[in-house]
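Here's the structure, in structure tokens; my notes come after.
A protein chain is absent from this complex, but the other protein chains hold their places.
Labels run A, B and C following the written order; every chain starts at residue 1.
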Amino acid sequence: MGANGETVTVLKPQLKLILAAVIACMAMTAAPRVAMASGGGGLDEGGFVSDVLGGSHPLFEAVGFYLFGGLAAFSAIAICFTKDVVRMAIWLFATLGAVAILYFLLTAYFLGVIQIIVYAGGTLVLLIFGVMLTTKSPSMQFAVSKIGLAAGGVVSLLLFAALMGLVLGTDWQRGEPTGSIPVATLGRDLLTTYLVPFEVISVLLLVVMIGAAYLARQERE
Amino acid sequence: MTQFSTPWVERNKPNLSAIEKLMVGVAMSVAGLAAPILRRFPAAIFFGAVAGGVVGIYLVALLSEAFLGEYHLLRDILAVTGVSLFAAHIPLFAIWWERKVAARIQSRMGPMRVGGWHGWAQSMADGIKLIAKEDLVPAAADAALFRLAPYVTLIPVVIAFLTLPFGAHWIFRNMDVGLLVIVAMLGVEVVGVIMAGWGSNSKWTVYGAMREACQMVSYEIPMGISLLLPVLTIGSLNLVQIGDAQAGGWHTWLAFQSPFMFVAAVAYYITSLASCKRAPFDLPESESELVAGFLTEYSGIRWSLFFFAEYVAMYIVAALAVVLFFGGWSSPISPEWIPDWMGRFLFADNAAARAAQGLILGGPIWMVVKSFFLVFVQMWVRWTLPRIRIDQVLYSCIQVLLPLMLVLLIGQTLWVLWVPEDSLLAMVTRIALSSFTGLAGLGACWIIFKARLKKRALVGVLAVEQLPGA
Amino acid sequence: MADTVLESAPDLLMDIDRVEQGDVETEELLINMGPQHPATHGVLRLVLRADGEMVIEAVPHIGYLHRCAEKIGENLQPYQYIPYTDRMDYLAGMNNNQAYSIAVERIAGMEVPERAQYLRVIFAELNRIASHLVAFGTYGLDIGAFTAFLYSFREREMVLDLCEAACGARLTYSYITIGGVHDDVPDGWFDRCLEFLDYFDPKIDEYNQLLSFNQIFVKRTAKVGVVSAEDAIAFGLTGPCLRGSGVKWDLRKSTPYDGYEKFDFDIPIGRPGGTDEIPHSVVVGDSWCRYYVRLEEMKQSVNLIRQAIRNCPEGATLAKKNKTVKLPDDEVYVEIENPRGQLGFYIRGDGSSIPARVKARGPSFCNLSIVRHISNNCLIADVAAIVGSLDVVMGEVDR
Partner (left out) sequence: MLEIGLNHYLVLAAIIFCAGVFSMVSKRNAIGVLIGVELVLNAVNINFVAFGKYSGGNTSIDAQVIALFVIVLAAAEAAVAVAICTNYYRNLNTIDIDRGDAVSG
């Protein structure tokens, strides 16, 4: 107290002035025509982040792809060699997040967001929940059988070789890369062109909900 | 002679790496240099810095308008800087504010000393102390998860600012899916909490993580549905469009658009408390049951990162409520209500007129003020209500809120279909709901005013002397 | 960590066989709730056998605050022992002084002046208010409402001010002593006390508004930790815990001491939900009832103090001072109504001035014994609610 309190008392009028100045400044920047952040445009207007995430500049797209594609691939491979279930789930989380950003690079924004909401928010929590319900100690590990490892290695390497052959050996018919699709278009298509699959999926979700609840319910005499 | 025969053991000096030594040295010397100034002009420097920062950003914004690069790099860098600075200052302010609010609710003063005027520098001092604390990782913890968890919690909530509008043009990235990005980021935050709880390898933290997972699966569905109501009313996921649709004055705010929206706004607010782990839904860290829940093993800067995340998330859910239900960045005044003589000055094309528009008709300042008001309500609720139990959380979210939200969704759909914007029913509803809320607000103001009049009486007959610094 | 728990809790190991087969076979956790835990009010250690959030069993472990209080009493003269009684139930020092003093007076056959009796009643009831305020505030903390705690401590400070004005101490008073009270109250003290009572009386309704009838609070405490009247008597529960179960038993009425028979007051008991202002979900004997009985008792205490101040006669406050009380070769057991229940002192003299045996019967100790009985199959949050509603003071449990 003492010195500070006196300073404040002395400074009170000045303080009010400064406060007024702050409010005035903020109000001025508040004027609608001063477009600081985005210039009022959407994604197609460009900008650093949309260049990286929207892939409109080749350099940015390459950087984004190698960064997040690399992360996705690395963490996917890390899942294979992790024994701790929770660690596996966290690596899966990294993969899913990176894939979501890849969707952004592919200008599928809606899909990218849904990927995060459904996977990171839903499925992953479900998985960790499952782990917690079914694990005896926080760091329980399953020994990996040598046979399983060998079989997995052989199968996946063969598969990978085959896929690579297919990917690199085929001359894909390529058109012009398409831009982003408005969510409204996607929504309209879901309820017109894809109405039947959409409804089928809805029914499936209902069935799954009932089925999961039935399976997970506590048995009582 | 003391009664203790054991001599004092000389304490070990902390083992600091070269970088840490450098950081400590720099911090000490900066503090040493700044101390005399800080001591003399405490609040003036703070407000001066804020004012200078705002003016600076404003100037650079004007400059960047003039020299836009091909990829708008400067603009984006500026925006990122501004948004991160803003996000970083929310906890600094809100933690101090929360302590003051709590103190006032509990008839005490709260922080009064650090910095001078009402202890404004309290959270900065706390931050410095927390940075200086030893970074402890329990021996049995999963060190990687333990260290990673605070960042997984903090980064998503800052990313959510990317699509959170402060004004019609004050948005970092105006995306079609802006709302969903924010919802997604709030969902990712949960993963960090679960990682922290699991990685600490303590039974209390695991309980905290389990509760967070439980709570998340129960609140997210009603929360998602309540967000759908404004979306289906406006027909867009774009937050700027939703905000712009409410610019026509107080009664056009979406919360007053129909009874269903009004209830949905309240329900969203309840679920948003659960989403940022605020009382009465602070079960993951319920300090009287689980010691500190998922935070039990954390200390120092990692602990404070969780708090950063919590306060930023508080702001984000409040801002989302403002954009979706309470008029966004527009003020309660409709441009149509401006009389002609005033409009001549107000709609002129000069800096003063723009400033007046920003104040009267709406702009970022309204958005921030409204959001912080809702943050204040969160604090108010926290310091008033007891904590509910985990089974009651699940019950209220899944068995009460979820059916309610489904009914509201159907009701709102039918309302949009059958009640035209300009019909009598819509008008009456708008006016009734908005005036109801307005009267409630006036009533609250009256109560506060009366309490201020009776201020001395409230303290009690045997009250001690007023604290210094008040 | 788990191993140490198992070693020190062998009785739990045997109980694991009791898990019913066919039910969900999830991992049972043994959790140490305490001795350092925010909800255990000191150094109580509860070993919880939990299945997820469900607590199958909660076993209290005590002894972390044992200070040989009774043994000290067998080595000191009664006057010297008075300060030690303060430290048993440190939230109700006056009542402890009173219990020990009455016991010594009975065995030594001393008469207490009338004014001293009135002052004893005033300070015992003031201390009851202070103690119940702590119980109320910390119970709010246990349930997660922080504000009630500071409200209660705001008022408690005033009670402590009053006590300080009378005896100079704020917590360990040693004010009530053998043969009366050791000093008269200062001039103007009664007015100050009445001023406080006028201020405090409406505050109790404020507490009720803030916490007691709060929906969330009622949901958290109603039907939690229900103790039937039979169980309460069987487990030796006393005080608000017993009365919360609907048993109308108060030593101030049934065996009055220090002139309580001259006062007019009620014994609040737990009432079923729906009657008067009691919320509907409340059942007799649950945590809410135990909590609410304390709030109602505060009102009765205010009433008692008012009566005592009105009728307090002039005169001496201490019987003729006799530094060394000779304790005859006899024994005595005296119980009085402490804020937490019946506090009893057993004293056996052997003709010397130092008692041959001192034994205290602590209310918290007996009240705590029911924890294991009522916290089966509740949630972890309920354990905090149950322990808080019993309002134990560990200093008196361990003595």
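Throughout what follows, contacts are C-beta pairs under 8 Å (C-beta built on N, C-alpha and C of every residue); 3 or more make two chains touch, one makes a residue touch a chain.
Bear in mind the structure is a predicted one, so any value in this text is a computation, not a measurement.
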Absent chain, residues of subunit A that touch it: 55, 58-59, 61-62, 65, 69, 72-73, 76-77, 79-80, 85, 88-89, 92, 95-96, 99, 102-103, 105-108, 110-111, 114-115, 118-119, 122-123, 126-127, 129-131, 133-134, 142-145, 148-149, 151-153, 155-157, 159-160, 163-164, 167-168, 172-178, 181, 185-186, 189-190, 193-194, 197, 201, 204-205, 208-209, 211-213, 215-216, 219
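FYI, only the chains that are shown with their structure count from here on.
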Geometric centre distance via CA averages, subunit C-subunit A, whole Å: 56
Centre distance in Å when subunit B and subunit C are each reduced to the mean of their C-alpha atoms: 42
Distance between chain centroids, defined by C-alpha means - subunit A, subunit B (Å): 23
Multi-chain contact residues (two or more partners), subunit B: 210
Touch list for subunit B against partner subunit C, complex: 102, 105-108, 203-204, 207, 210-211, 279-280, 282, 286-291, 383-392, 460-462
Partner subunit A, residues of subunit B touching it in the complex: 39-44, 47-48, 50-51, 54-55, 57-58, 61-62, 64-65, 68, 71-73, 75-79, 82-83, 113, 115-117, 142, 144-145, 148, 162, 166-177, 180-181, 183-185, 187-188, 190-191, 194-195, 198-199, 201, 206, 209-210, 213, 216-217, 220, 235-237, 351, 354-359, 362-366, 468-469
Touching residues (chain side subunit A, partner subunit B) in the complex: 1, 3-5, 7-8, 11, 14-15, 18-19, 21-43, 45-51, 57, 84, 86-87, 90, 93, 97, 109-110, 113-114, 116-117, 120-122, 124-126, 128-129, 132, 138-139, 180, 182-184
